[in-house]
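Sharing a structure here in structure tokens format.
A single protein chain has been omitted; all remaining protein chains appear in their positions.
Now for chain A:
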Amino acid sequence: MEGWDPNTKSTLTQIPLLSTKAGPRDGAAWTQRLKEEYKALIAYTQMNKSNDNDWFRISAANPEGTRWTGKCWYVHNLLKYEFDLQFDIPVTYPATAPELELPQLDGKTQKMYRGGKICLTVHFKPLWAKNCPRFGIAHALCLGLAPWLAAEIPILVDSGMIKHKDDVSGSSES
């Protein structure tokens, strides 16, 4: 964890760790894992809200909890940039991390695989492998997506690749 900012580190220590090693094909054990995922996500969301650092919404898109959809946002120069967020729980979960997707940014940055999967190889995958099965979705958002947004969104905005929604719609509210 060297090289991580103290804020992320202290946030991370407060997200409950998971203990059940089970994937979507493991029946009852997966249900148990899903409960732990929810607990970690609830704790992380509550923590973000109380620290005035709310930055994502995520919920299961199917009853099995294998597909998740929601939104995430990042504030840059006092403007809020919001993106759709989606991912599948891979069959080999939790040995492999979910591949987080921001489909609206597909093709706009090099640091992304096809379909809008953000690149997690260097900053996140080794951490996930080291902490299997204790890390879950909440940890993937905290250690995978948050630093990616912090590194990429300012570059994408400054280079003009993404525009704030008010700029695009032509100041409809004024």
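Keep in mind that, in the parts below, a residue touches a chain if its C-beta (ideal position, glycine included) is under 8 Å from a C-beta of that chain, and two chains touch if they have at least 3 such contacts; residues count from 1.
As a working rule, contacts and distances are computed from a predicted model.
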| item | value |
| --- | --- |
| Listed names "Protein phosphatase 1H", "Ubiquitin-like modifier-activating enzyme 5", "Oligosaccharyl transferase subunit OST3/OST6 family" or "Ribosome production factor 2 homolog", with the criterion being the UniProt name of the chain not displayed | "Ubiquitin-like modifier-activating enzyme 5" |
| Per the touch definition above, residue among A:Ala60, A:Ala146 or A:Ile162 touching the missing chain | A:Ala60 |
| Chain not shown, touching residues in chain A | 14-19, 21, 24-25, 31, 34-35, 38-39, 41-43, 45-47, 49, 57-60, 64, 66, 70, 88-92, 95-97, 99, 109-114, 119, 121-122, 125-126, 129-134 |
